[in-house]
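Of the protein chains in this complex, all but one are displayed in their positions.
Labels for the chains are A and B, by order of writing; each one numbers its residues from 1.
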Amino acid sequence: MLQEFFSTTVLIGILASGIRLATPYLYAAIGETIGQRSGVLNLGVDGIMLMGAFSAFYVVFRTENLFLGLIVAMIVGGLMGLAMAFISVTMHAEQGISGIGVYLFGLGMSDLLFQKLVNNVETVQGFPEIHIRYLSDIPYIGEIFFQHNILVYLAYLLVPIVGFILNKTTFGLKIRAVGENPQAADTLGVNVALVRYITVTVGGVFSGIAGASLSIALLNVFQQNLTTGLGFIAIALVYFGGWRPLYVMAGSLIFSFVNALQVWVQVLGIPIPSDIAVMMPYLLTIIVLVLSAQRARQPSALSKPYMRSG
Amino acid sequence: MKKFTYLLLAVLFASFLAACGGASSNTTSSGTYKVAVVMPSAINDLAFSQSMYDALMKIQAERGADKFEVAVSDGVFVVEDAAAAIRDYASKGYNLIIAHGSQYGASLKEIAPDFPNTTFAWGTAGDTFGLPNVFAYEALSQEGGYVNGVMAAALSTSGTIGVVGPIEVGDAKLYVDGFKAGAMAQNPAIQINVNYIGSFSDVALASEAAQTHAAAGADVMTGSAQMVVGAIGVAEQQGILWFGTQSDQSSLAPKIVVASQVYDWTVVINDILDLMSKGTLGGKVYAVSLANQGLLIKFNPDYSLPAEVKTLAENTIKGIQDGSIKVEVGQ
Partner (left out) sequence: MRNYVNSLIDGLFPLFATLAALAVGAVMLLLLGANPLVGFGALLQGAFGSPNAWADTAVKATPLLLVGLGICIAFRSGVINIGGEGQMIMGALASISLGLSFPSAPGIIIVPLALILGFVAGAIWGGIPGFLKARFNVNEILSTIMMNVIAVQFMNMLLRGVLIDQNQLGAAKIPQTARLSTAFDLPRLVPTRLHLGILLAVLLAFLVYYFLWRTTVGYKIRAVGLNRFASRYAGIKVEQYMVLSLLLSGAFSGLAGAVQVYGVTHFMITDGTAAGFTGSAGFNGIVAALFGQLHPLGTIPASFLFGALLVGANQMQRATQVPAALITALNGLVVVFVVSSEIYRQQRVRRRAIAEMKKQEALASQTKG
């Protein structure tokens, strides 16, 4: 049984699965990272994902146009992000709790729309797997890395891009300044509210894509509560990664590899209770974080509304 | 702001009065039924809740909406909310209240004695608590599982079958165990990989489990509960055959769904209505099975099943119906 476990089929399977599974976490967590770097905690990611997932699914279901579906999901996600920005920036609302409100709204609204507009469980033709020429033919490597749908590739492409924007551009500097010390940033002429509006809206767009990556790329269906709390895990992964895109990606991958591994453990009939197997990714994420020595400091102004007079 | 609030309060108060005045008295003439159903998941889950909803709609189509009124509260898993709903429907004069979820039993036991003229039905369960106005119903889903398993083993060329389950217990486990028994009976050398994903709703993990089964060489798959839509999607992409249960899943992937075990609760409901009209309000336990046509194997018309496998399936069904094949699982 154990020899079987270390066969190439299984190893390739785990790695390929992990890369695919990590995709929605990656979009959502990278989006959340941008928002948190500017000091806004958005706990509503899961609700935004659900709205994105439904709208993408519905558009594709009606028009069979995948890119239109993706764009609508981005718009819907962006609008939800904008709403969250309005609540947290303009209304100075307690962010943890307003996020829960946004989550519940998305959870209910996506299901309501689904019941009214689609009603039956239906499937759509989602983004197909793209086998990148030459690369996908490389033994093992090709199978692991180069036989995924376009949204998977895009997710990994986003990581360096967002990392670059955050660390190497003026706008990234503004984001970090607003998240660390909004008073100082304000004094230096940075429009704190505008920066936060942009980051939270962009975060919403990413969450929308995260939802779409489920409903029109990986699963190609929509169902009530399709994400089952995936957005919350994504938020946890932001903390895991210490607000650095590359580490967030590492966290998403570790979590997803372990998840893929536990699926294989069961499939191979290794006698571990199924519940214990399902627990593993959650448990190991905490353990890995405890064991890894270095820890980033959180943005000082995280979840604190900024009031100019104060 | 203040004015607006007063206005709202006034509107709310007015509507409150209107609702109180509007509550109509419920008269029940013979042959007219007001039926309420409380269900744990959505009515369109293509699984457990939908099977009951479809049955009620079918009966309504036969009898007419004026003779068979249906009220639905779906997505009520939480026991105390369901209890409130059951009590409320009962006090509103519904004749038959169906608590479609095994978790509702304890509440029913408490509520039913307070409404001796109302009929309650619940399932899946085998216990009426000795109450004269409670029916119970369950499904011997291992039987359809067995039939599906026999077909699956006959159709598999790779010799590996994948199963995606929710939590390793209850109706799903019955079905899976029946499936395993059937497949082993057909081909003792068959390899059956089972994966319980720990959730009734995690479509993404169900999909990944199916991917894993595919990578492990499965060319036939099955699964139970509402999250299997994720697995069916993968099966369709990879051209892996699929066997469904609870509701007819052919529409999801017409090319690869071979057959589905369908729960047809109309048998149960019609019998309950019949007994009610004769003045019996409860006390009976139903078990839908292949023999009483409460469980049906629906073949997908779009899938061309080899004739010999179809004959095999039909013979297996007959065997289970007449008792020559015993499906011994679940205990």
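What we mean here is this: a contact is a pair of C-beta atoms (placed from the backbone, for glycine too) under 8 Å apart; a residue touches a chain by one contact, two chains touch by 3 or more.
Note that this is a predicted model, so its numbers are computed, not measured.
Student: Going by the touch rule at the top, give the shown chains the omitted chain contacts.
Tutor: A, B
Student: In the whole complex, not just what's shown, which of A:93, A:130 or A:193 touches the removed chain?
Tutor: In the full complex, the listed residue that touches the missing chain is A:93.
Student: Please identify which residue in B:95, B:124, B:193 or B:237 touches the non-displayed chain.
Tutor: B:124
Student: If I consider the whole complex, including the chain that's not displayed, which of B:33, B:53, B:68 or B:89 touches that chain?
Tutor: Looking across B:33, B:53, B:68 or B:89, the contact with the absent chain belongs to B:89.
Student: With the full complex in mind, choose from A:106, A:211 or A:299 the residue touching the hidden chain.
Tutor: Within the whole complex, the residue contacting the unshown chain is A:106.
Student: What does the interface between chain B and the hidden chain look like in terms of residue numbers?
Tutor: Touch set of chain B with respect to the missing chain: 1, 5, 8-9, 11-12, 14-20, 22, 40, 71-81, 83-85, 87-89, 102-103, 106, 124-127, 136, 138-142, 166-171, 173-174, 198-201, 285, 287, 330.
Student: Footprint of the hidden chain on chain A, which residues?
Tutor: 43, 47, 83, 87, 91-94, 96-98, 100-109, 111-112, 115-116, 224, 228-229, 232-233, 235-237, 239-240, 273, 275-276, 278-279, 282-283, 285-286, 289-290, 295, 298, 303, 310
Everything below uses one rule, namely that only the chains that are shown with their structure count from here on.
Student: Any idea how many Å lie between the Cα centroids of chain A and chain B?
Tutor: Each chain reduced to its C-alpha mean, chain A and chain B end up 33 Å apart.
Student: Which of the residues in chain A come into contact with chain B in the complex?
Tutor: That would be residues 9-10, 12-13, 16-17, 20-21, 24, 111, 115, 119-123, 214, 218-221, 223-228, 230, 259-260, 263-264, 266-269, 274-275, 277-278 of chain A.
Student: Using the touch rule from the top, collect the residues of chain B that touch chain A in their complex.
Tutor: Spelled out, the residues of chain B in touch with chain A are 41-42, 44-46, 75, 162, 167-168, 193-199, 201-205, 207-209, 211-213, 215-216, 226-227, 229-230, 232-233, 236, 251-253.
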